[in-house]
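Apart from one protein chain that is not included, each protein chain of the complex appears where it belongs.
Letters are used for the chains, namely A, B and C, taken in the order the chains are written, and counting of residues starts over at 1 for each.
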Amino acid sequence: MIIHLKESVSREDAAQLAEQIKAFHISKENQEVLITSSGMKELPSALDGKVLDFWVMDNDMQLAARKYKNTTREVTIGGVTIGGDSKNTVLIGGPCSVESEEQIESSAQLLTKLGLSVLRGGCYKPRTSPYSFQGLGYEGLMLLVKMREKYGHSIITEVRDATHVADVIEHSDVVQIGAKAMYDQGILRACAKIKKPVLLKRGFGTTLQEFVQAAEFILSGGNEQVILCERGIRTFEQKTRFTLDLCGVAYLQEYTNLPIVLDPSHAMGYAYGVTPLAKACTAMGIDGLIVETHPTPTKAKSDAAQQLTHEEFTALKEEVSKIASAVGYKIV
Amino acid sequence: MIIHLKESVSREDAAQLAEQIKAFHISKENQEVLITSSGMKELPSALDGKVLDFWVMDNDMQLAARKYKNTTREVTIGGVTIGGDSKNTVLIGGPCSVESEEQIESSAQLLTKLGLSVLRGGCYKPRTSPYSFQGLGYEGLMLLVKMREKYGHSIITEVRDATHVADVIEHSDVVQIGAKAMYDQGILRACAKIKKPVLLKRGFGTTLQEFVQAAEFILSGGNEQVILCERGIRTFEQKTRFTLDLCGVAYLQEYTNLPIVLDPSHAMGYAYGVTPLAKACTAMGIDGLIVETHPTPTKAKSDAAQQLTHEEFTALKEEVSKIASAVGYKIV
Amino acid sequence: MIIHLKESVSREDAAQLAEQIKAFHISKENQEVLITSSGMKELPSALDGKVLDFWVMDNDMQLAARKYKNTTREVTIGGVTIGGDSKNTVLIGGPCSVESEEQIESSAQLLTKLGLSVLRGGCYKPRTSPYSFQGLGYEGLMLLVKMREKYGHSIITEVRDATHVADVIEHSDVVQIGAKAMYDQGILRACAKIKKPVLLKRGFGTTLQEFVQAAEFILSGGNEQVILCERGIRTFEQKTRFTLDLCGVAYLQEYTNLPIVLDPSHAMGYAYGVTPLAKACTAMGIDGLIVETHPTPTKAKSDAAQQLTHEEFTALKEEVSKIASAVGYKIV
Partner (left out) sequence: MIIHLKESVSREDAAQLAEQIKAFHISKENQEVLITSSGMKELPSALDGKVLDFWVMDNDMQLAARKYKNTTREVTIGGVTIGGDSKNTVLIGGPCSVESEEQIESSAQLLTKLGLSVLRGGCYKPRTSPYSFQGLGYEGLMLLVKMREKYGHSIITEVRDATHVADVIEHSDVVQIGAKAMYDQGILRACAKIKKPVLLKRGFGTTLQEFVQAAEFILSGGNEQVILCERGIRTFEQKTRFTLDLCGVAYLQEYTNLPIVLDPSHAMGYAYGVTPLAKACTAMGIDGLIVETHPTPTKAKSDAAQQLTHEEFTALKEEVSKIASAVGYKIV
């Protein structure tokens, strides 16, 4: 249950009430909010006379639900706004991994050339084998920061586990929680306390319900800037790396109020399919695309098969722009 | 291995050679073709001096492979052509099941009004329970025939099992092989001998490789008019009925030469998601969409949740037309 | 709803009532039974005064449900009884495909030597490629019949599609409906009218509910001898051919009254895992195992990797016998 308290209830009283009824408490500018388990179907008597409005919820997808708030939340990444009334589809580009200053600078320049402003690059790579390239770590993060200073881009990078979440939170403009870390409460709870956008990727074995509930960990701590990112689920089909779940996207658009960014690169796993999929995604009127591109994909230290060349990325931008336009959106 | 024989080899000789090397034999207008297992990597000596051209194949996706024929095959449904250079996306509409003359006529009239010409409607329903509505069978088929006579539409209906495949082949313009019947060799072999288009749906538990190989059963019998239809695969996600596999579509577009029709209705299972998905599909530059619509979905005897009203279907057509246009296609 | 009519209601009256309320009608020795959709929750007034007993059902798993009949149905295969109070686990053996008289006779002799009596062998193979070995068809069926005549074994073979279901029904002691044909109503309805045991394999993309409902197609036609066979479902895991669903078996044992035979060979896909899995299955107190064995697996024309040698099959029998004994069962 989500409860909006009356203006007469102070922040301190709200906090006390929250403790009393074992609820989460969010203190917004003009509104004290309590959130209990969705199992609660009736207002507790402790709140008698103190409630402005309340929503009985079917399940624990609560703050993220359209039933609670029926418009897409607005999220701002540097100079770019998505969600709300923006009708913007942000195109985030960059390599799978930050490998060297030269390489990441090449990507940064590509973005500048294309009028784009959000640069991605992995530093703490969640590899499945200890024997492969693990990313440059903090050194990579500093290279991203350098690009931001030099080119003015916003940067987004992935946090792999709770041991370095503070570093990513400190330096990245958008904190990306990767598919394999999606259930990590050490990360989720740390991201709940900040005021930066968080891009939460769906685990490849994660149901939509669990996905949205992971977002609730962040929302219920008071951070409203959560972006959902679908990047493919694991199915029996092995000709492609994963299976992009656009049925799931239709569901999320219908039932949740969070902006949605899609990752066709990881879903497909092969460069040839990234542009067709990006077009399909764009046609749904989504809030963003995150696409891997590398100056020389064949030499990439991770995900070589799925990264686009800069030429392919440039062509992708052109193609998705036409689709975006057809559905009343703009690529930014 | 696919082998094109020299013009000097007669049809009879080709047939004899086929038997000798245990190959399939297709006799085209100006070309005798033999197809062996893809396990064969070298030309058999029996063909010395008789071979015009040949293709060593990696696996049993052979006649359907772009490696053999690098353009999409052209298929004609009544007055409509898809594939080839057509840049047409055919929009097939109609109810899940033919329920009554009034109902199916209403759908036929809707198509006419929208300038569309291919009418779908299930007669032999492959229900999973014996205790639910099983379709009108032959009676339904005759109602479709009546609509064709009255409105000039082409009709497409599903064959459920081999016991009535002859009836469907005789009366339907396009023979639809349903997801549950996709491995049925009684049906596949019957469809291999005809000269009508066959729309082959992917089983929901079927790999892309098996899917294309099922098409090979038809192609290797000499029927070149096979359309592949992706309609969602079964995954762990249960908020939607199935998961539409657009990564798989990207694969099929890259590696096969068969036209592709997508079915967002069955994939999604809920009307609210059908139009968003149809837009996504259209953006990929596909050859067709098959969408369920019913005059009164809430009263439908099957698949009530996923059928669009006629108004929704009309709006869908408008929306996908814009997308088609953005990718250089036309809805027909 | 399942309805047992009073003794005073004649078979003819029962048939008429069935038509009236759109129910299935089964005429048992001392009992007329009507079955309606599970959607029916109250007795129709047409049956006033004519009902002995009735069961309101939650879903369309009806005749197969323990809620209706709380003991495992008894099925007899030649001289062997499974289900009921038998505490028998029948071990069915033989090659994937009947390839030659010599080969199938070798299998038949192995069974005799081991004191087993049910011989399996595929004749109509549901291969996924037209370019691979398709089975000997009717000729293979006749070889099985010859083995029955010579060695007294019962034979079980698979029907692939409705075009040859009559032949299999005529000659086989147990009609096997394969995983790919599981939804085939042409086959299911043909098997509903016979008095022979039917072994129904679960499709690899089939839910337990659909699986049991397919059995209902047979049961509702009056054939009570249905055996369920779990043989592995398709999942993301590819190191093994399929994933044997023993959780599903626990479910079927709890909620259905049909005997259960397990197929570890197809689930695993590799000989090394067949015996460990067969032991696991046996420990659950199941009604049968169906295991592929071939005199020379490496030369098998289909499923070479998963067939046991005769020595391995002999060892398997010994090992599962110990487990069966530990759970109060006997391998027959």
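Here, contacts are C-beta pairs under 8 Å (C-beta built on N, C-alpha and C of every residue); 3 or more make two chains touch, one makes a residue touch a chain.
It should be emphasised that the depicted structure is a prediction, and the values quoted were computed from it without experimental measurement.
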| Which residue among C:G94, C:G205, C:P259 or C:P295 touches the omitted chain? | C:G205
| remark: The listed residue (A:S8, A:N30, A:N70 or A:S129) that touches the chain absent from the view is A:S129
| For chain B, which residues reach the chain that was dropped from this view? | 234-236, 238
| query | Contacts of chain A with the missing chain: which residues? | reply | 24, 35-39, 60, 62, 126, 128-132, 160-164, 180-181, 183-187, 203-206, 209-210, 213-214, 216-217, 220, 233-234
| request: Kindly note down the residues of chain C that lie in touch with the hidden chain. | output: 205, 207-209, 232-233, 235-251, 253-254, 267-268, 272-273, 276-277, 279-285, 322-323, 325-327
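The criterion applied here is as follows: only the chains that are shown with their structure count from here on.
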| said: Top contact pair of chains, counted by C-beta pairs? | reply: A-B
| message | If I average the CA coordinates per chain, which chain comes out farthest from chain A? | response | C
| task | Determine the centre-to-centre distance between chain B and chain C, using the mean Cα coordinates as centres, and give it in whole Å. | result | 32
| request: Please work out the Cα centroid separation of chain A and chain B, and write it as a whole number of Å. | output: 37
| Rounded Å distance, chain A centre to chain C centre (Cα mean) | 48
| Residues of chain A whose C-beta touches two or more other chains | 235-236, 238
